[in-house]
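Yeah, one chain of the complex is gone here, protein chain that is, but the others are all in their spots.
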Amino acid sequence: MATQYEIPVGAQHISLLEPLHFKFITENEKIVDTTANVFYVHRGIEKACCSKFKFRQVSFVVGRVCGLCSISHTTAYSQVAEKLIKIEIPLRAKHLRMLVIELDRIHSHLLCLSHVAENSGFEALFMKTMQYREAFMELLEAICGNRIQYDFSIVGGVARDLKPEVGQMIMERLKKFKPQLDELVDIYQNNWSLSLKNKGAGAITKKDAMRLNVVGPFARAAGLAIDVRNETEDLLPWKEVGFEIVTGTAGDVYARNMVRLGEINVSMRIIENIIKGLPESALITETKAFPDGEAVVRIEAPRGELFYYAKGNKTQILERLKIKAPTFSNISAMVEGFKGNEYGSVPAIIASYDPCLSCTAR
Amino acid sequence: MKTFFKALGNLFKKPVTIKYPFEKTYIPDDYRGVIEFDENLCIWCRRCEMACPPGAIVFSQDMEGKQTYHYNKAVCIFCKECVRNCPKEGAIFQTGIPARFALKEDNINNGWNILYDEALKSRDAYAAEKKRLAAKKAAAAKTVVEK
Partner (left out) sequence: MKRIETSIENLKTDISNFYNQEKHHFVVMNAVDLGEKIEVQWFFCDYEPPCAITAFCTQIQPTNEIPSIRDLISSAWVAEAELVDLMDIKIENTSKGFVLEPDFESGPLRKKK
């Protein structure tokens, strides 16, 4: 009977980007059981949105829940508030929202890929991916005015317009990035030392993915083809600008890397289609109504499905706002996915799940 | 093997880092900068104060009824909600100047909280004074009519 050891991977750890806490019970370097808790970054945002801020100011508060998927939170909140006050936004505002969502997806996936490479020990690839990501941060600064917390979607439309020279700059940088992306796909797919750490680690089957209700690239890499952009057409026209779903089969770290690289490719095509066919119209719909009733919205953040529920009571302050982050749905799968793996590949597995604790314990 | 040669080639290339703040970085020309106020065009409706999400604008009022504008550039998030809600064009606008850091002598945090409370109190005091004067005038008019 082998001895069992309890090893904490605590809130502060050299390889963790997010304040998670896991306690592993291991036997001879193989993990047998895990427990988790997430109480390190609770800020009380749901309570603040329902007591201190008026409903038009809440879109700025909610954008600061997470630094990487900030545009997904502001767009989802604006959509649910527009359902409560019953207005429709102009067509140019819809296309501009889709443009910034796809640019945000590219930079978030590049960050996750570079973190997986760093935790697998390949530090030069981490620096190379970050160098390619810098071009997109400058593009986002030219469009929205800020590199991370773009206050771009407001209730009723968008805040800024796209100038023609900025559109020109986007097309030039995408043309320069295409051969760089092919080089990255070549390294992640064929490099022998990276595949030793990634193939077969942290695997999950399609049946388990359905049983545990996982979302995002985590589910798509296991073969479960769910994507909110594939399913809803009423609020943002995704199929019109050329969206296609990307799936894998194996469900391990290697398959997740390939799914993320494929999604970057699809996003680049969507951005080119949007800029070529941008319609002319106003940017904001004005109204003086107050929110009433209840509404529900789902949107695809870079990490999975984001869900918002809001209830109004005919005053300036909302009655209840509920946010469900994509990592919240994946926690139980994370805890189950560690079983049977070596303790040494834990940092690479946690990085490939792409957790975002600021969204989870808001 | 390819990666090995690429890594060797990187030894002879220029580094990619920009030595900020000694070198300049890319700043677009419609950068989100500090907010400026033009006193002559303002109509004192206070809609910018009601719309500001973090509460960076406040108006105080003295006993004659004249209002003064106060703005804190460290609390401001440069979102332009005040400019969008202003009914008079040009009274409040956003420049392209980046905000500079604040020093300890400016007392941005606690000093601003004290100023905010005093400004709200001064507005309540002026409103109460106006109500008292109006009630006195109405009582004086009523006694004249009765006579």
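Letters A and B mark the chains as written, and numbering starts fresh at 1 in each.
The criterion applied here is as follows: a contact is a pair of C-beta atoms (placed from the backbone, for glycine too) under 8 Å apart; a residue touches a chain by one contact, two chains touch by 3 or more.
No experiment lies behind these values; they were computed from the predicted model shown.
A.B. asks: Indicate each shown chain that the hidden chain touches within the full complex.
C.D. replies: It touches the following shown chains in the full complex: A.
A.B. asks: Of A:9, A:226, A:241 or A:299, which one is in contact with the hidden chain?
C.D. replies: The single option touching the absent chain is A:226.
A.B. asks: If I consider the whole complex, including the chain that's not displayed, which of A:139, A:212, A:236 or A:274 touches that chain?
C.D. replies: Here the residue in touch with the unshown chain is A:212.
A.B. asks: For chain A, enumerate the residues touching the unshown chain of the complex.
C.D. replies: For chain A, the residues touching the absent chain are 37-39, 42, 44, 46-47, 210-213, 226, 230-233, 294-296, 298, 305, 307, 309, 311, 319-320, 322, 324, 328-329, 331-333, 361.
Everything that follows uses one rule, which is that only the chains that are shown with their structure count from here on.
A.B. asks: Using mean C-alpha positions as chain centres, tell me how far chain A is from chain B in Å, no decimals.
C.D. replies: 32
A.B. asks: Inside the complex, what are the residues of chain B that reach chain A?
C.D. replies: Within the complex, chain B contacts chain A at residues 3, 7, 16, 26, 28, 30-32, 51, 53, 77-81.
A.B. asks: Which part of chain A faces chain B closely enough to touch in the complex?
C.D. replies: 53, 56-57, 60-61, 124, 131, 134, 138, 141-142, 145-146, 151, 154, 159-160, 163, 166, 187, 191
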